[in-house]
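What you see is the complex with one protein chain gone and the rest in place.
For chain A:
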Amino acid sequence: MTATANHPSTGTPHATTGAPGATSWVPATEAAPDAAAAGAAPAAVVPPAATSSARTRPGMLATEGRPLVRPPAAAHLSDEQVAEIGRELDAIRDAVLAKRGAADAAYIRRVIRAQRVLEIGGRAALLGSRNKVAWVAGTAMLSLAKILENMEIGHNVLHGQWDWMRDPDIHSSTWEWDFVTPARAWQHTHNDLHHRWTNVVGKDNDIGYNLLRMDPDQPWKPGNLGNPLYNAILAPLFEWGIAIYDLELEDFKKGRKSKEAMKSDLKALGLKAAKQFTKDYAATPAAAMLTGSGKQALVGTLTANAVRNLWAHAVIFCGHFPEGTDTFSEEMVEGETRGDWYVRQMIGSANISGSKAMHLMTGNLSHQIEHHLFPDLPSNRYAEVAPQVKDLCRRYGLPYTEGPLLKQVGSTWGKIFRLALPGGAKPARG
């Protein structure tokens, strides 16, 4: 009787929950219909019946059983060992969940504050960027702000890493980022498709982004000779590349994506791109013209975007492409258990070793392995999980790929050059 002795309602039971306008969440008009619409879009993309059973899995993955084929790097493991790996990793996740709390919330808020201060500072300095010191300071601050915003904040918030706080301002369903591709479009290709089908050739289009041949099992075409050139062009324009990639033009051409879905995606992208373009290349330079710094400010914002693009491209290419990461065939995911799914995430991803600052600037994607195991754990927790995952890999004889940034970037470029030519099959693993 006294359990909730100070929570009155209006007399009708559950009155507080009856009116959507009364809930704490984002304005009602946004909360319900949009959530449904956002989900409806991917639903419309579901391919015809022939492949649908493979793309939409009934329920969650089984805890027992085995896939048709286990990847070579994990072929030595028994079903029971794989199940045990699953249980151990679940336990690691549960341990973090039990600790997650006020300190984590304070962390992300601190990063967001710092990012906003940097962004204001950067743009303010660019307003007077006729002065060289102001230009350097402004461009540097804005570059940093954009990198933080995309990597440690945007990417991770959009993964739902901070949804548990129930703060509508820091939530995967409301966040929009300083990146051309609209958040909802990216969430579909990235969170759903890439993270579910990590490195499965034919299912995970992140293997080369429909642009580069990044795996020997992708058939070679003469156009692949341009691999290194395409990549060199992609890097400084990375955000535009991703925006186009998220439109899923392939799916549209093959009739797996409806015209309506395409139209609405194009409209969303057009609107977002216009706003982004206006902010960086019109509004900021126009305001700087007041001090005669218009041109310098424009070069500054262009530079900041390019720096961010180069950095994001480098970090993201180090996630799954360096030497040592595996790709998988569709037989390897047919009948995959939870443990097998975990194994695939670990041997298909690569970490970048480095300092705390480096981890922050990569949005903790330097802990790509941990991120792929637990995509919705808060990023600030990956560092403490990493040694446990590494130890687990050692005990079960699984590769745990990591290396410093330059080495991994070099390895990625090496692969890009090698696969520009036909063949390039992986050396047999011992």
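Note that contacts are C-beta pairs under 8 Å (C-beta built on N, C-alpha and C of every residue); 3 or more make two chains touch, one makes a residue touch a chain; residues count from 1.
Following the convention adopted for this analysis, contacts and distances are computed from a predicted model.
*Asks:* Assuming one chain is omitted from the figure, identify its UniProt name from "Alpha-glucoside ABC transporter, ATP-binding protein", "Oxidoreductase", "Glutamyl-tRNA(Gln) amidotransferase subunit A" or "Xylose transport system permease protein XylH".
*Replies:* "Oxidoreductase"
*Asks:* Among A:L97, A:A383 or A:L405, choose the residue that contacts the chain missing from this document, as touch is defined above.
*Replies:* Within the whole complex, the residue contacting the unshown chain is A:L97.
*Asks:* Looking beyond the chains shown, say which of A:R110, A:K275 or A:R394 touches the absent one.
*Replies:* In the complete complex, the chain left out is touched by residue A:K275.
*Asks:* Among A:W135, A:W177, A:Y209 or A:W311, which one is in touch with the chain left out?
*Replies:* A:W177
*Asks:* For the chain that's not shown, point to the residue among A:R70, A:H188 or A:R308 touching it.
*Replies:* A:H188
*Asks:* Residue by residue, what part of chain A touches the chain that was omitted?
*Replies:* Against the left-out chain, chain A lists 1-11, 13-14, 16-20, 22-27, 31-32, 35-36, 38-40, 42-43, 56-61, 90, 94, 97, 100-106, 113, 116-117, 120, 123, 159-160, 163-169, 171-173, 176-178, 187-188, 191-192, 195-196, 272, 275-276, 278-279, 282-284, 287, 341, 375-376.
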